[in-house]
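Up next is subunit A:
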Amino acid sequence: MPIQYYIYLSLALFSIGIIGVLTRRNAIIVFMCVELMLNAVNLLLVAFSKMHHGVALATDPATTAGIDGQLFVFFIMVVAAAEVSVGLAIIVMMYRNVHSVDINFLNRLKN
Partner candidate 1 sequence: MIPVFLILLPLLTGIVGFFIKEDNAAKGWALLSAVLTLVVAIAGIYFYPSIQQSFDSAWLPALGSRFTLTMDGMSKMLVLLTAVSFPLIFLATYKNRYKNAGSFYALMLLTQAGLMGVFVANDALLFYFFWELALIPVYFLCSLWGGEKRIAATFKFFIYTFVGSLMMLAGILYLYFQTADHSFAWQSFYAVQMEPSQQSLIFWLFFVAFAIKMPIFPFHTWQPDAYEQSPTATTMVLSGVMVKMGIFAVVKWLIPFFPAAADKYAQIIIVLSVVGMLYASLIAIRQDDIKRLIAYSSIAHIGLMSATLFTNSRVGLEGVMIQMFNHGVNVIGLWIVADAIEQQLGTRKLSELGGLAQKAPVLAILLVVMAFANIALPLTNAFIGEFLMFNGLFSYNIWIAAIAGISIILAAVYTLNMVQKVFYGNTTVVTENAIDISGHIKLALVVLVVVVIALGVYPQPMIDLTKDTVGATMAGK
Partner candidate 2 sequence: MSKFVYLVPLFPLIGFLINGLGRKAMTKSMISIIGCGVMLASFVVSVLVFFDVKEHGATVVNLFSFIKAYSFQVPFAFQVDQLSSLFLLIITGIGFLIHLYSAAYMHEEEEQHFGRYFAYLNLFVFSMLLLVLGANYVIMFIGWEGVGLCSYLLIGFWFKNDQYNYAAKKAFVMNRIGDLGFLLAVFWLIFKLGTVSYGDVFANIDKLSDLDITAITLLLFVGAMGKSAQLPLYTWLPDAMAGPTPVSALIHAATMVTAGIYMIARSNILYTLAPVSQTVVAIVGLATAIFAATIALKQNDIKKVLAYSTVSQLGYMFLGLGVGAYTGAVFHVMTHAFFKALLFLGAGSVIHAMHHEQDIRKMGGLKKHMPITHITFLLACLAIAGIPPFSGFFSKDEILMAAYNSNPLYYYVGMAGALMTAFYMFRLYTMTFLGSFRGTHEQEHHLHESPSAMTIPLIVLAVLSVLGGFVGIPEVFASDAHSLEHFLAPIFAESAKIQHGHHLSHTQEYMMMGVSTILIIGIILFAVSKFKKTQAQQTESSGIAKLLENKWYVDELYDTVIVKPLHLLSVFLKNIVEKSGIDGAVNGVGKLVGYGSRQLRLLQSGQVGNYLLIMVMIMIVFVLIWFNDLTIMNFLKKLF
């Protein structure tokens, strides 16, 4: 599969994530969109990993080139999990205080 397709797909998902972050007001949805962005990156990394592996495979059949890409995905997932736990905790804390998760509502701090 041409690598461009993966790039386009990934960028599309990433951009959809961005659009989501920019257009939604619900903090949880915004956060979900961030997760979507991360997943787009994951997909791209895996695709690149396979691309590099393919290139290396042509010369060295025992190569493990490209494995770092997949491992990076693994670490991204780790971080994402940690972030989610903290992020949701913060959102819940916020909700407890103001009974809303509307990010437009967050404007005590400005100017």
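Following the convention adopted for this analysis, contacts are C-beta pairs under 8 Å (C-beta built on N, C-alpha and C of every residue); 3 or more make two chains touch, one makes a residue touch a chain; residues count from 1.
If you want to know what made the cut, all candidates are chains of the complex that A comes from, given by their letters.
Computed from a predicted structure; not experimentally measured.
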Touching partner of subunit A in this complex, from 1 or 2: number 2
Candidate 2 partner contacts - residues on subunit A that touch it in the complex:
18, 21-23, 25, 30, 103-104, 106-111
